[in-house]
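Only one protein chain is missing from this complex, and each of the others stays in its spot.
Now for subunit A:
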Amino acid sequence: METVLVVDDEQGILEALADLLREEGYRVVTASHGREALERMTELRPDLVLTDWMMPVLDGPALIGRIRAEPAFQGVALLGMSAVDVSALRRQYPDMPFLQKPFDIGTLLKQVRKALDSRQR
(Lines give C-alpha, C1' and ligand atoms only; values in the text may rest on other atoms or scores of the structure.)
Protein backbone atom coordinates (compact mmCIF):
# COMPACT_ATOMS: atom_id res chain seq x y z
CA MET A 1 0.00 0.00 0.00
CA GLU A 2 1.41 3.41 -0.98
CA THR A 3 1.71 6.01 1.72
CA VAL A 4 0.81 9.65 1.14
CA LEU A 5 1.72 12.39 3.59
CA VAL A 6 -0.73 15.29 3.29
CA VAL A 7 0.47 18.61 4.71
CA ASP A 8 -1.93 21.53 5.04
CA ASP A 9 -2.63 24.10 7.76
CA GLU A 10 -6.30 24.24 6.87
CA GLN A 11 -7.86 21.54 8.97
CA GLY A 12 -10.97 21.10 6.84
CA ILE A 13 -8.96 20.58 3.67
CA LEU A 14 -6.51 18.28 5.43
CA GLU A 15 -9.27 16.03 6.68
CA ALA A 16 -11.13 16.02 3.38
CA LEU A 17 -8.01 15.11 1.40
CA ALA A 18 -7.04 12.41 3.89
CA ASP A 19 -10.49 10.79 3.74
CA LEU A 20 -10.55 10.92 -0.02
CA LEU A 21 -7.12 9.36 -0.47
CA ARG A 22 -7.88 6.65 2.10
CA GLU A 23 -11.02 5.76 0.18
CA GLU A 24 -8.85 5.42 -2.91
CA GLY A 25 -6.72 2.84 -1.15
CA TYR A 26 -3.77 4.90 -0.01
CA ARG A 27 -2.35 4.88 3.47
CA VAL A 28 -2.53 8.46 4.62
CA VAL A 29 -0.71 10.40 7.30
CA THR A 30 -1.26 14.10 7.93
CA ALA A 31 0.60 17.13 9.22
CA SER A 32 -0.55 20.71 9.67
CA HIS A 33 2.80 22.31 8.85
CA GLY A 34 6.24 21.54 7.53
CA ARG A 35 7.92 20.79 10.84
CA GLU A 36 5.23 18.31 11.76
CA ALA A 37 5.60 16.80 8.29
CA LEU A 38 9.32 16.21 8.82
CA GLU A 39 8.58 14.51 12.15
CA ARG A 40 6.06 12.21 10.45
CA MET A 41 8.57 11.42 7.71
CA THR A 42 11.17 10.24 10.16
CA GLU A 43 8.61 7.92 11.71
CA LEU A 44 7.25 6.63 8.44
CA ARG A 45 8.85 7.30 5.09
CA PRO A 46 6.00 8.16 2.70
CA ASP A 47 5.93 7.50 -1.02
CA LEU A 48 4.47 10.91 -1.75
CA VAL A 49 4.33 14.23 0.07
CA LEU A 50 1.35 16.34 -0.98
CA THR A 51 2.01 19.73 0.53
CA ASP A 52 0.38 23.11 0.77
CA TRP A 53 2.59 26.16 0.18
CA MET A 54 1.56 28.85 2.70
CA MET A 55 1.71 27.34 6.19
CA PRO A 56 2.81 28.42 9.65
CA VAL A 57 5.98 27.21 11.39
CA LEU A 58 7.63 25.69 8.30
CA ASP A 59 6.10 26.48 4.93
CA GLY A 60 6.01 24.56 1.65
CA PRO A 61 9.23 25.88 0.10
CA ALA A 62 11.13 25.27 3.35
CA LEU A 63 9.74 21.74 3.67
CA ILE A 64 10.66 20.89 0.07
CA GLY A 65 14.16 22.26 0.67
CA ARG A 66 14.61 20.09 3.77
CA ILE A 67 13.30 16.94 2.07
CA ARG A 68 15.60 17.43 -0.90
CA ALA A 69 18.57 18.03 1.37
CA GLU A 70 18.01 14.84 3.36
CA PRO A 71 19.51 11.75 1.70
CA ALA A 72 17.06 9.47 3.52
CA PHE A 73 14.19 11.15 1.72
CA GLN A 74 15.53 10.79 -1.80
CA GLY A 75 13.01 9.14 -4.05
CA VAL A 76 10.00 10.48 -2.20
CA ALA A 77 7.59 11.94 -4.76
CA LEU A 78 6.57 15.58 -4.24
CA LEU A 79 3.36 17.33 -5.22
CA GLY A 80 2.66 20.93 -4.24
CA MET A 81 -0.72 22.62 -3.94
CA SER A 82 -1.58 26.23 -3.37
CA ALA A 83 -4.28 28.86 -3.59
CA VAL A 84 -1.71 31.28 -4.99
CA ASP A 85 -1.12 31.29 -8.74
CA VAL A 86 0.87 28.08 -9.21
CA SER A 87 2.17 29.07 -12.64
CA ALA A 88 4.72 31.22 -10.81
CA LEU A 89 5.60 28.28 -8.52
CA ARG A 90 6.01 26.00 -11.55
CA ARG A 91 8.55 28.45 -12.97
CA GLN A 92 10.39 28.52 -9.65
CA TYR A 93 10.29 24.73 -9.22
CA PRO A 94 10.31 23.38 -12.78
CA ASP A 95 11.01 19.82 -11.61
CA MET A 96 7.98 19.65 -9.33
CA PRO A 97 4.26 19.32 -10.13
CA PHE A 98 1.67 21.65 -8.56
CA LEU A 99 -2.06 21.57 -8.07
CA GLN A 100 -3.93 24.84 -8.29
CA LYS A 101 -6.41 25.21 -5.41
CA PRO A 102 -9.31 24.78 -5.57
CA PHE A 103 -9.15 21.55 -7.55
CA ASP A 104 -11.64 18.78 -8.22
CA ILE A 105 -11.34 15.19 -7.04
CA GLY A 106 -10.55 13.85 -10.50
CA THR A 107 -7.64 16.25 -10.96
CA LEU A 108 -6.28 15.48 -7.50
CA LEU A 109 -6.36 11.70 -7.94
CA LYS A 110 -4.83 11.95 -11.41
CA GLN A 111 -1.98 14.14 -10.17
CA VAL A 112 -1.34 11.95 -7.13
CA ARG A 113 -1.18 8.87 -9.34
CA LYS A 114 1.05 10.62 -11.85
CA ALA A 115 3.47 11.80 -9.16
CA LEU A 116 3.69 8.30 -7.65
CA ASP A 117 4.17 6.69 -11.05
CA SER A 118 6.94 9.10 -12.01
CA ARG A 119 8.72 8.09 -8.81
CA GLN A 120 8.61 4.41 -9.71
CA ARG A 121 10.04 4.96 -13.19
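The rule is short, and it goes like this: contacts are C-beta pairs under 8 Å (C-beta built on N, C-alpha and C of every residue); 3 or more make two chains touch, one makes a residue touch a chain; residues count from 1.
The rule is short, and it goes like this: contacts and distances are computed from a predicted model.
With the options "2-oxoglutarate oxidoreductase subunit KorA", "Adenylylsulfate reductase subunit alpha", "non-specific serine/threonine protein kinase" or "Carbohydrate ABC transporter permease" in hand, the undepicted chain maps to the protein name "non-specific serine/threonine protein kinase" (source: UniProt). Where subunit A meets the chain that is not shown, the touching residues are 9-13, 32, 53-57, 82-85, 88, 101-102.
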